[in-house]
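What you see is the complex with one protein chain gone and the rest in place.
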Amino acid sequence: MSPLDVATLRKDFPILSRTVRNDRDLVYLDSGATSQKPAVVLDAERDFYETRNAAVHRGAHQLAEEATDAFEMARATIAAFVGGHVSEVVFTRNATEALNLVAYAFQNATADAGPDRFVLEPGDEILITEMEHHANLVPWQQVARRTGATLRWFGVTDDGRLDFDPSMITDRTKVVSLTHQSNVLGTINPVAQVAAAAHEVGALVVVDACQSVPHMPVDVHALGADFIAFSGHKMLAPTGVGVLWGRADLLAQMPPMLTGGSMIEQVFMDHSTFAAPPQRFEAGVPNIAQAVALGVACDYLTDVGLQAIHEHEVYLTGLALEGLAGLPGIRIIGPTDLADRGGAVSFVADGIHSHDLGQVLDDSGVAVRVGHHCAWPLHRRFGVAATTRATFYLYNDEQDVAALVEGTKRALEFFA
Amino acid sequence: MSPLDVATLRKDFPILSRTVRNDRDLVYLDSGATSQKPAVVLDAERDFYETRNAAVHRGAHQLAEEATDAFEMARATIAAFVGGHVSEVVFTRNATEALNLVAYAFQNATADAGPDRFVLEPGDEILITEMEHHANLVPWQQVARRTGATLRWFGVTDDGRLDFDPSMITDRTKVVSLTHQSNVLGTINPVAQVAAAAHEVGALVVVDACQSVPHMPVDVHALGADFIAFSGHKMLAPTGVGVLWGRADLLAQMPPMLTGGSMIEQVFMDHSTFAAPPQRFEAGVPNIAQAVALGVACDYLTDVGLQAIHEHEVYLTGLALEGLAGLPGIRIIGPTDLADRGGAVSFVADGIHSHDLGQVLDDSGVAVRVGHHCAWPLHRRFGVAATTRATFYLYNDEQDVAALVEGTKRALEFFA
Amino acid sequence: MNLESLYQEIILDHYKHGRGKGLREPFDAQVQHVNPTCGDEITLRVALHDAVVQDISYAAMGCSISQASTSVMYELLNGKPLGEVWPIHEAFVKMIEGRGKVEPDEDVLGDGIAFAGVASYPARVKCALLGWMAFKDATVQALGKDYT
Partner (left out) sequence: MNLESLYQEIILDHYKHGRGKGLREPFDAQVQHVNPTCGDEITLRVALHDAVVQDISYAAMGCSISQASTSVMYELLNGKPLGEVWPIHEAFVKMIEGRGKVEPDEDVLGDGIAFAGVASYPARVKCALLGWMAFKDATVQALGKDYT
């Protein structure tokens, strides 16, 4: 049973009443890519523009004061949402930029012979996992190449769990970066355990929380993370805003990635000094309205209840796994049990390419994602080029799962 | 006389009917920091979320196709708006990020021993101007320091014009980066002339078009630019979106700044290859709704007419210069004639700090900006710590200018 | 648009029974192309002689649309002089990228017109063109070799 009253929640999301392809009801099972937005979030964004729009931290007039207030209050809301301090929240465009920001702290500190904590040398190791999204893989490849450090990774077991081998964490390990919940497998990783091992050798711990912060209660201190990254658009907020949360003492040491206005302390033609965090990492006029709306999205999620959302998604995941197991030739990529697992269900069908399967689902009104979901090495690990992925959120219900199973059946018949 | 029917245009901007401080009508003269938004732009953004919201370039379902269409059509509109090709438009958060993207192309190409065009060596020179916004200054300081190149700059004359000395452009010059219109002085620089000299020695030309693209017709080829950067929020569009336009052959050679999903060609655990531009420079889920709305803002501006907007602003600038000249102890920082000049009027008042002057204006309902406007070295050049700046846009009228002059008079009296 | 007009019989047939499959010798150029969103890939070889396509051979992994369109391409282009090849190639690309607004010419495209429906599904455009783009790339490379 789900703890949510989905029928009531659905009314908050205008897009869910539209139809697709020949008047089918929209069954949106692609929230892992991006979520839909409730009216209250859209209202907040619009209201900002219609009543308080101004550049923040720059003007002394009333609009600028009100805009700055709204922006900084959103920062405080978001900090509280993940158990951090307001000065530890940096606004980025998306999680990808947030992860790059950390990676560039290493690259730039190394180039500048900056703070030890962030300097990498040949022999140093960056440790990730084989289930990372490209956003938490490619930036580390770049850093490794440019600093001479070595990129290593934990494997993934056949049933889609992290193959956590503590002996890989050694004195050479300088940073461990891993996803909290896999966007393909649904697996929730034992981040606290990995973080404890990493901290024992003095390594920094970066958590890609893109698929966890929107879907379950996350507390940065309980996780043991030094940095976490997540995207607003995956948690009911507008596109164009993401968050890097970082431990205050670490942010204080980090060089900026982007430089320009509003992040400086003093500027001369030949050199500059930089402001304290979080301003140091927010160059230029920021994504103000989007940040304000993200604050409102956090409030909305808090009202619904993150634990309830998680339980709801686990419930739907159980139904989906069960329904798909009843079809011939379907293989789940990821855990088939519900322990430490969130609402992403990826699968392949014998003899049908996921693009074709997805097309039949689309024709049935069911929006899923097909391809490698920006986790190409993970797909290679399972010997598949692409999978079909359904992801759930608070506005999905049993009927949506039934439509997924029904549509998949139709695809199997169509391509039989 | 103004060529615009401002009274009619003002109706499109909901915020302009609000009042500030004790029921004063809002007189918004801070568009140089950020512009207000017409309802049609806000409608477009909201409509995107309510009807077509999905992650672009990732899904095979109908929503994803429609979202991708909207996003790519906005790119085409924006490309046409500045006379470029659709594949030459890269979406960033703001102009600051766009300028950093170019600066990092040099930094990273140098670190990677990449394409010659972008490799900098000790002895090479980066040439900017003393009137640059921090966004077009600090990133170049960083690049110079990390590559060993030398940062040099053109000065500014006493009357606020670029002191263009062609002999500073030599074989050592690898990149010339300058603002099209100063955000403090209002000066419009002879970019085409500078660009021609730069191209003669094979240097690349970067133009900070933040204060020109929103306010006058700009054609990248007429400018002779290799890159131009501008911000959506300054041209009626939402916060959180900016643009880098770059010459196709140059973008094709440039390494990415941010890496992650959607910008790759192939990904393996130990290395990756990257997509062609513009995707190569857009890592992660982009600021989709903001980009779509920016497209609509461009259409709105085109309908009003960029040449008419420019003439309107020059007209208001003339009125402001005249009105302020009539007050005792006011000094204009910038040209006092209207040749090659846009709608930014900065000034200081004898014995009154700009913060105090701005406060009295604010109390009169007039929103201006006070401080160094992210051009600290330029202020130092004129021997002032801060100025009061009024900037005009299509929704400002003669009454707004009168309110500025009246409010300034009140300040002079208040602090007499 | 409905599913049946996208997946016409002829497409499903080419998908199940790909023509010209396999990598063969001799060849003048070989290329590898991928579709970065779904990971589909093709390795394709072209053998030219006197500006005539002697052989197109390929090994591909992908969806029905990409597999079938490569197979149809093999039938349409193999053995033809380049002077006849390019108009067909261009017409096919134009149709696929035409967003359903380009009327395909059966005289030029033959079985290729079965892919007209793809134009209404922008997300599948890259699938339908995967083999065709690889062919173009390989042929240009082969020509470069010929003349240098």
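To keep things simple, chains are lettered A, B and C as they appear, and every chain counts its residues starting from 1.
One rule holds for everything that comes next: contacts are C-beta pairs under 8 Å (C-beta built on N, C-alpha and C of every residue); 3 or more make two chains touch, one makes a residue touch a chain.
Everything numeric in this text was worked out from a predicted model, so none of it was measured.
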item: Displayed partners of the chain not shown (whole complex); value: A, B
item: Which residue of A:171, A:265, A:350 or A:398 touches the chain not shown here; value: A:265
item: Option from A:59, A:260 or A:343 whose C-beta touches the chain left out; value: A:59
item: Chain not shown, touching residues in chain A; value: 57-61, 64-65, 68-69, 264-266, 275
item: Interface with the undisplayed chain - residues on chain B; value: 21-22, 353-356, 359-360, 363, 370-372, 376, 379, 385-386, 414-415
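Just so we're on the same page, only the chains that are shown with their structure count from here on.
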item: Furthest chain, CA centroid comparison against chain C; value: B
item: Distance from the mean Cα position of chain C to that of chain A, given in whole angstrom; value: 37
item: Separation of mean Cα positions, chain C and chain B [Å, integer]; value: 44
item: Multi-chain contact sites of chain B, meaning residues that touch two or more partners; value: 58-61, 64, 264, 266
item: Per-residue multi-chain contacts in chain C, two or more chains; value: 37, 121, 124
